[in-house]
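Only one protein chain is missing from this complex, and each of the others stays in its spot.
Coming up: chain A.
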């Protein structure tokens, strides 16, 4: 059997980056949450904050390790899977990737050692500084890689000479039109993922009767953080959509399932987009709402997919990924505000803690769905209008890609299962030791 190398290379790249992003999403915001715990402890001298820190730093260390090793895979993949990418836009991608390594990776990797294992070896001030530098490093890393990804979506600040992109203005390359929106939306996504992880795992401990003050502190922190960030995320998402409407109209049309240019387009709640007949089946929608949201006018015009014949992304995948992300967002809003309301009145109800526990990893779902909208929505382009995905693909034989792809998939399955079960196991184990002081709890811990 012949395997199409381009398709396989895309699946492999998609699988690897999907696995990788799960962990940065947690590392980025968890660093800041740990800093917050430390700051509360420094300010109040309440041991429970340090106990919360002690628990979450374990989850952080585990997450960080998986994030680092899966990231190393990514740095090899650019060349192996997409040689045409560097050949065409290397002058732009190269410096951005290099700056990420130089300014972010070394910073976070070096101070991670001090942050995790240096507490008895450096002063409290230096330890807090190390924690800050790790959190800062992860955020800087997100800045560079999102800048590059956004440039691929909405390229500016360059000119093409002999089929190669040459930079004319670095500021325009970095702060390209979609970059501020994408960075904001991604950082908020990271914050929300961590908020629900912290709230969910603390609710899990709470539900098991493990109600020490450290658990209460974590639960409150997670719930309030979620309630604060989710409205911001919805606003940011709306602004992001407007930006997409201006710069990548084909992607927006796929997100909304609009086949033919129309005024007063409905907001579709359900539909099965059908590429063959260029229409939706079983369409249920709210009249005029899509036009209202996107153009801020009841009968604003949305350009349909028909205008981009042969140059628009696969509609169904983009359409449904977008709905998954928004649905999770709405569920997050309801859950977070309900939990805040209950916490203000006292104890959370049993079913609330169960709901929060069930949503422990909901941030992952929305984040992945969001990235699928972004990345699949960019097809058939790799760099919008500059380089098509097929032109960038490599010449590595399909069979070789397939065998390594299967190896990666098996590995990721094992690691993902281990990660999730160990996180819950840590939560149960922490509950058994809460009568011991923190130092006794951690003395045996080696990592």
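Here is the rule we go by: a contact is a pair of C-beta atoms (placed from the backbone, for glycine too) under 8 Å apart; a residue touches a chain by one contact, two chains touch by 3 or more; residues count from 1.
In this text, contacts and distances are computed from a predicted model.
Per UniProt, the protein behind the absent chain is "Cytochrome bd-I ubiquinol oxidase subunit 2 apoprotein"; the candidates were "Cell division ATP-binding protein FtsE", "Peptide/nickel transport system permease protein", "Part of AAA domain-containing protein" or "Cytochrome bd-I ubiquinol oxidase subunit 2 apoprotein". Considering the whole complex, the residue from A:114, A:271, A:325 or A:387 that touches the absent chain is A:114. The hidden chain makes contact, of the residues A:33, A:57, A:255 or A:366, with A:57. On the side of chain A, touch with the chain left out of the figure occurs at residues 54, 57-58, 61-62, 64-66, 68-73, 75-76, 78-80, 83, 86-87, 90-95, 97-99, 101-103, 105-107, 109-114, 116-122, 164, 166-167, 170, 394-396, 400, 404, 407, 411, 415, 418, 422, 425-426, 438-439, 442-443, 445-447.
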